[in-house]
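The structure that follows is given in the form of structure tokens.
Heads up, one of the protein chains got dropped from this complex, but the rest are sitting where they should.
Going in written order, the chains are labelled A and B, and every chain counts its residues from 1.
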Amino acid sequence: MGENLFVGMAKGLRTWLESNHFLPIVTDVFLMLLAVVGVLGFLFLNALFLIYYDRKFGAWVQARLGPNRVGPRGIFQTVADTLKLFAKEIFIPNNVDRWPYLLAPVLIFTIPVMLFLVIPFGKGMVPYDLNLGVLYLVAVTSVETIVLWMAGWSSNNKYSLLGAMRSVAQMLSYEMPVIFAMLSVVMMAGSMKLSDIVAAQQKVWFIFLQPVGFLIYFIAVNAEFKRTPFDLVEGESEIISGPYTEYSGMNFALFFLAEYTNFMIGAIMVTTLFLGGWNAPFGWTFIPSWLWFIIKMYFVITLYMWTRWTFLRIRIDQMLNFAWKFLLPVSLVNIFVTGVGLYLYRMIRW
Amino acid sequence: MNGMGLLKGLAITFKELWKKPVTLEYPEKKEKLPPRFHGSFTLYSEKCIACGLCQQACPNKVIKVGSIKDENNKRKLASYEMEMKYCLFCGLCVEACPTNALVFNQEYELAKYNVEDIKLTLFKKEQITTGEGSENV
């Protein structure tokens, strides 16, 4: 029953609209808008909750209580924080490059929203199922570098500039392992369409067939979305707050929310590519597929938080060395092994 | 360099995850302070003999003891003021007091909204009797 909750709702709406003799184009646009609003709401609420969850998890690890004032168990803490940042003045320092400076926080939030276009949330729940979904993900993610660079360069602050330079170096280096790890999955699934990749994991998840690829992807995505141990871009104790240093009020809040949304996308991508997406394990289909998706996503998020609250920050040269001298060769070897394995598998089958 | 240290760290944080928090929800619950705690000050003015030893012991000249002489030419306390913004809470005044009139109390929420409120007036004689004895502030 829960399984078709959202799909059924969309279907019902469509029949209702059609029965009321709306133009087909109006129906399509209306449903698309509804999907966008739904995704945006999911994204925003989740980001708000994630910030709360991250703080709470950190508190548990450190034998603290964490946020506990606003709402029951402090659940509305981030809402209150965001409201507070809304009310604050957006302070623009002297001699900033005005347009890039003001544009960057807006653009940074559009990227994660764009990424959600191709994510399969559940059975038949894809906003738009692109043929080249994987390529789209990679391409859109790397745009974030430019936005961070805009923020860092236009801020007229050396700390921001350093952070921006770090972000460029980091994103460029970790793009490679990410793509190669994705490539091994694409090879297994034989398609770049995300729904096909999920469907290919119906029986066996790719984490079991691609353990090395999973590890590489897990680490590289962490680096790509700048979480400890790879949080050099922000690097609070070194460069204050990196590209975000000069931002205040809602501009800063947008950066902050975008960071957590990106983090969520990292977890979603790990789920989709390696943990079977919305597929239910052990045939437990009594839990609807979209709920499975969220459960898996939060499992991955918890794993990331666990590493975040345990490790310390890596140094810039070590980070680059790790990407180019370790992750990249290993991922290349992994692709080679995958290719040979697939070839042998087909030879035996046929 | 094989990642075992990283795994050990993860195991330690995982173990800590289930331990009870050590923090206190401060304004609701307060810690039990030891009896020696250096908080604010209490003056038992009936014990005070206005000898001014505390005033002399203070390294920062925080304390101002005002005294008057009564009819038997005995010194009596007229006022006792402390400029708390300069106080080091070292306890030398409490130690110097021969009659234990000045003691620390358990009050530690000493932040004030106005700078004038920081001044701690522990004793102020209501009306200073004129004629008999001179005021020495």
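Note that in this section contacts are C-beta pairs under 8 Å (C-beta built on N, C-alpha and C of every residue); 3 or more make two chains touch, one makes a residue touch a chain.
Basically, contacts and distances are computed from a predicted model.
> Missing chain, UniProt name, options "NADH-quinone oxidoreductase subunit D", "Protein-export membrane protein SecF", "TRAP transporter small permease protein" or "Thiazole synthase": which is it?
Not shown, but named in UniProt as "NADH-quinone oxidoreductase subunit D".
> Which of the displayed chains are touched by the chain that has been omitted?
So, spelled out: the chain left out of view touches A, B.
> Just name the one of A:Pro67, A:Pro229 or A:Pro243 that touches the chain not displayed here.
A:Pro229
> For subunit B, which residues reach the chain that was dropped from this view?
For subunit B, the residues touching the absent chain are 1-6, 8-9, 11-13, 16, 22, 33-38, 57-59, 88-92, 95, 104.
> Extract the touching residues of subunit A with respect to the undisplayed chain.
58, 61-64, 158-159, 161-162, 165-166, 228-229, 231-232, 235-240, 309-318
We adopt the following convention: only the chains that are shown with their structure count from here on.
> With touch defined as at the start, can you tell me which subunit A residues reach subunit B in the complex?
Of all residues in subunit A, those touching subunit B are 59-65, 68, 306-307, 309-311.
> Touching residues of subunit B toward subunit A in the complex: what are they?
So the residues of subunit B in touch with subunit A come to 6, 9-10, 12-14, 16-17, 19-23, 25.
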